[in-house]
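Here the complex is missing a single protein chain, while all its other protein chains stay put.
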Amino acid sequence: MERSFLIRQPSVLIFIGLLALFTIGATILSEGFGLGLISTSFIKTLGKTLCLCLIALAMDLVWGYCGILSLGHFAFFGLGGYMIGMWLMYARTEQIVINSLANAPLPPTSGEIRDAIGSQIFGVVGGSEIPTIWTFAHSFPIQLTLVVLVPGLLALVFGWLAFRSRVTGVYLSILTQAMTLALALYLFQNDSGLRGNNGLSGLQNIPGASNVSQDTISIWFLWASALALGLGYLFAAWLVSGKFGSVIRAIRDDETRVRYLGYSVEAYKLVVFVITAVIAAIAGALYYPQAGIINPAEIAPIASIYLAVWVAIGGRGRLYGAIIGAAFVSLISSWFTSGQVPDVPLGFYTVKWVDWWLVLLGFGFVLVTLYAPKGLGGLFDRLVRRQDA
Amino acid sequence: MQLNKVTRRFALAGATTLISVSMLFSASAQEETIKIGVLHSLSGTMAISETTLKDTIEMLVDQQNEKGGLLGKQLEAVVVDPASDWPLFAEKARELLTVSNVDVIFGSWTSVSRKSALPVLEELNGLMFYPVQYEGEESSKNVFYTGAAPNQQAIPATDYFLEELGVEKFALLGTDYVYPRTTNNILESYLKGKGIAAEDIFVNYTPFGHSDWSKIVADVIALGADGKKVGVISTINGDANVGFYKELAAAGVSAEDIPVVAFSVGEEELSGLDTSNLVGHLAAWNYFQSADAPANAEFIKTWKARMGEKRVTNDPMEAHYIGFNMWVNAVTAAGTTDVDAVRTAMYGQKFPNLTGGTAEMLPNHHLSKPVLMGEIQADGQFDIISQTEPVPGDAWTDFLPESAVLKSDWATLGCGMYNTETSTCVQIKSNY
Partner (left out) sequence: MFRILIATVMLFITALSVSAQSADLQTILQENSKAVERSSRTTISPILDALLESESTNISTLLENWQSKKLWMRKSDGLFFFVENSDADPIELIDIESNEVAGTADKSDLKELRPNSGVRAVMASTLVRFQLIDEDQIQRTNALTAIERDPDESHLDVLRGTIADEPVTAIKTRMERLERLLTIRFDKDSTARVDAITHFAGDTNIDVRAVLNPILATQIKTAKEIPETENVAQRLSVGNGITHDAAYQLLVDNNLAPQRITTKARDAALVANIADGKIGGFDVASLNTEARRIEAYQALASKESVPPFITEEAAQAALDAHVFYDAYIEQDSAVTDAARNTVRSINTRVGAFQVADLGLDALSLASIYFLAAIGLAITFGVMGVINMAHGEFIMIGAYTGYVAQQLIPDYTLSLIVALPLAFVVAFGAGVALERLVIRHLMHRPLETLLATFGISIALQQLAKNIFGTQARPLTSPAWLDGAWVYNDIVSISYIRIAIFVLALLFFALLLFILNRTRLGLEVRAVTQNPRMASSMGINPDKINMLTFGLGSGIAGIAGVAIGLFGQVTSELGSNYIVQSFMTVVVGGVGNIWGTLAGASMIGGLQKIIEFFNPSNTLAAQTFMIIFIIIFIQFRPKGIIALKGRAAGD
């Protein structure tokens, strides 16, 4: 079985190989472990891009293969980030507090330490109590489990409700959008216990690694992200190559017929929805320690729409398409907003890319949807085929 | 050559090559100019406020270059766009410091964007000037806060309400984010200390860009039912103010009945609405365009000549003006742009502010500035009705028990979060 899907899809091995080469190459060129030709900030961008590729992969599974246009997968991505962020913040602050209380005349009680942590973390947003949802924040293993558990559970409940009542197509898209909006609005409140609009910050400082420079940490995360992406790709390829893959593709093409054939369409959809939510959450948990801060604006509906656009641009229904799309759009965005692209003087008007980049991007989406419906992946396919011929 | 081979193989998209190459170029560029990073959002929700500050820095840089630059070199502004996306502030700050190699950054507006950039600035020992009034409770080694701390804006304004207007009941309306939350917390504690009962303080938070104000305005009017004079302290942010003031005017609430003092409404915000119905409502700042001083007249003239007759000046612009000039003087004094040397030279720097006094940089990285109260006029400007002596900015407020024991002194104690009770430095880095 395992052999067969790898052989049937040579692109999997090619991708894994390219990913490995890319990661090793980036490491060699990095400041942390190599020649110092690629700056740490760019390594972080690359690492984050790999995480975005991973969630794009999830999006491709749920949309490209199963036909569910979810406009809410960034909610799971964000939740994953929040779960890991809670531990990162708590553990880092705990260290600071213990160090500063070491000089107190009386040895600190656990209550005092907790109070001090509370006022350190929540003083910023005008509070001092540690909310109940932070109960397990001190424990790395539990919080790591929650990274998978919380988004998975949300996806399970939401998906069960939605698929059970046969919400499909556009309606489902809008419902998922409502879900992520509700979550974002909830988290925006200070009372949600996750520091409201401020979110969790300073996540790039890994507890227990305060002496390790960001040059090194960025490489760790690059490798972790690459590993996650590689495993995710393998898993996704395996999933779509078997019978399961055939069923979900059939659901995409004609749901009613599959139901008449006796398959439990709802169960299949739910499984895909939950699996992709978990993948998204893992991507988020790896992304935010590299970004350094997570806040509710991250899971605003627009983020999830962008996600759909990446997958569309890359070409949905093929796994590498999603990855090409995510990498291409996010890297080119980051380049154009960096202020390093020279302005174009037209004589009467100077085109500043910071002002015009989004216009370009917007019309780019339109052109791709109109003239390259299979996305960049489709173009890539055509090129490969031409070479073969 | 090897690089080329490797990158080509990795080219998932052409962009990777482009970026890597451009990185290489910029890393090896010669240091013939002094680079100034500008970290203000030019797109997204905050662009409305921050674009003006980018223009201000560009203007100041041009002016300085006309005067012959700095240390014999020309200044060059490196503008990036963090797009109102908070994590991007961290990313762009790192890029500015490591790729563009800037010597100083002028940037940020919202607290969360500053908190996002902070860890990077502290890790890489960068230097940032932050020009906006904020909630305090922070003093980073690598940031100079040229905007107002709560004791330079919120507290004097509240005093004005208590003493001059005789307000007995307070409605604290704010946008739901850290600045209003913390400021209102401080004010609640301050007001209770002044003998205002907890039930006489009404607090409400609304989301960014809120537009449906009718119920909240009605709630505020209803507060008057127990016969106490009601005043509104508004920390409503950005364009939500437009809807709020329009509703206030429609409800016929005059400044004599229920005065509103705003901490985030300046000339720029007022230019977005018709102020004829808002005459008499208040704002507290350290600067108003209407300030009667020669330096201000000159500043406004240059600004208008550059940006157009209709453009106004505001408080954060003055903060950048002071911050930029202090930095220039500190660099001149230190003879280098090295961050540590400049920082030491910054303490005690004095520079005339635009309202006719002198601002001084304190060892806690805050300025001492006068506090001005202005009444809104029909032409969208403020009538300055009171101006205090310079107030030293306080990083840690005295009105919250946890922070009353803290102080910041980078010059002698070398600590931004020093506990005076236990005489220890809580942490060298700041809490973000």
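Letters A and B name the chains as they come in the text, with residue numbers starting at 1 for each one.
Convention: contacts are C-beta pairs under 8 Å (C-beta built on N, C-alpha and C of every residue); 3 or more make two chains touch, one makes a residue touch a chain.
These figures come from a predicted structure and were not determined experimentally.
Of the candidate positions A:152, A:301, A:315 or A:377, contact with the hidden chain is made by A:301.
The missing chain, though absent from the display, is touched by one residue of B:32, B:212 or B:389; that residue is B:212. For the chain missing from the display, the contacting residue among A:191, A:253 or A:343 is A:191, taking the whole complex into account. Check B:45, B:64 or B:264 against the missing chain and you find that the one touching it is B:45. By the touch criterion stated above, the residues of chain A touching the omitted chain are 69, 105-111, 158, 161-162, 164-167, 169-171, 173-175, 177-179, 181-182, 185-186, 188-189, 191, 301-302, 305, 308-309, 312, 355-366, 369-370, 373. Where chain B meets the missing chain, the touching residues are 42-43, 45, 47-48, 51, 160, 163-166, 176, 202-207, 209-212, 214-216, 218-219, 221-222, 224-228, 239-240, 242-243, 246-247, 249-252, 255-257, 259, 268-269, 271-274, 277, 280, 373, 375, 383-386.
We take it that only the chains that are shown with their structure count from here on.
Against chain A, the residues of chain B that register as touching in their complex are 3, 6-7, 9-10, 12-13, 15-16, 18-20, 22-24, 26-27, 42-43, 78-83, 85-88, 90-92, 94-95, 98-100, 111-112, 115-116, 118-120, 123, 137-138, 176-178, 181-182, 184-185, 205, 207-208, 402-403, 419, 422, 424-427, 431-432. Note for the complex: chain A touches chain B at residues 18, 21-22, 25-26, 28-29, 37-42, 44-45, 93, 96, 99-100, 103-105, 119-121, 123-126, 128, 185, 188-190, 196-199, 201-202, 204-205, 214, 288, 291-295, 297-298, 323-324, 327-328, 331-332, 334-335, 337-340, 354-355, 358, 376.
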